[in-house]
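As structure tokens, the structure follows; a few thoughts come after it.
For this view, one protein chain was removed and the others were kept in their places.
Entry: subunit A
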Amino acid sequence: MNAVEVTGVSKVFRVAKGAEVVALDSVSLSVVPGEFVSLIGPSGCGKSTLLRLIADLDQPTAGEVLVFGKSARQARIDQDYGIAFQQAGLLPWRTVTGNIELPLELHGVGKAARRARAQDLLALVGLSDFADRYPDQLSGGMQQRVAIARSLAESPELLLMDEPFGALDEMTRERMQTELVRICAETGAAVVFVTHSIPEAVYLSSRVVVMSPRPGRIQEVVTVGLGSAGTRDDALREDAAFFASVKAVREALHGDAVHEKAPHSVRGVETR
């Protein structure tokens, strides 16, 4: 059974009277358990929308979204996924531990079990010394790591991440990518990861889904053959295979631009 099965999904937003935005147009995608899939494309191509449909934060206009064989709604109720956004979204009045414990608390996990789980997760993201800090006492990168720990709290088989490193500086970002690869290897969770950085997508993923805007469609799916998550490390960033994949994704993105004779349509994608 697939972790995510999106079949012929369309999403139309009604903006003003009569005006419509086709955010997604018959998109189909499957993600197998344990797989890391990135969604990449110029801004406005429907990456966030697709992720939100999988998370049941929005409903598709047409088509079907299945998560572990269930409806997205049921999967949300069963807490089959963890979620992280570009903004860490920590509750400012809760300590780091309190924030990580929030989903556990909401689902009736006992106090001792919560504490233990939060401690494990803090160790996993390297923030054990900051357990009792409040979010405003942490740097952006630390906050984002807490958010990731929180998304892992209930050991989900699926992680949904929308540009979680988008607001971080380049250095922190690379370190976080390395950490995420390690965490995924340890937890074995499938990940759907939205980004607008090509190197980030290639470094993290086994497959990169390249999308194009107006209407939002899947342009091409690039398979990255860089080995399993457990064997990826920083040296990979210098690897020839890495550059080959970066080139492939870039060409997939630009292919669209050539086709439309509108190079600006790839604006918003970092090709560094």
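The rule is short, and it goes like this: a residue touches a chain if its C-beta (ideal position, glycine included) is under 8 Å from a C-beta of that chain, and two chains touch if they have at least 3 such contacts; residues count from 1.
Methods note: contacts and distances are computed from a predicted model.
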"Succinate dehydrogenase/fumarate reductase iron-sulfur subunit", "Sulfate adenylyltransferase subunit 2", "NitT/TauT family transport system permease protein" or "Acetolactate synthase" - which is the UniProt name of the missing chain: "NitT/TauT family transport system permease protein"
Full-complex contact with the absent chain, from A:26, A:87 or A:178: A:87
Hidden-chain contact residue, picked from the options A:133, A:182 or A:214: A:133
Candidate in contact with the missing chain, chosen from A:41, A:60 or A:103: A:103
Contacts of subunit A with the absent chain, listed as residue ranges: 55-57, 76-77, 79, 81, 83, 85, 87, 89, 91-93, 102-103, 105-107, 130, 133-139, 142
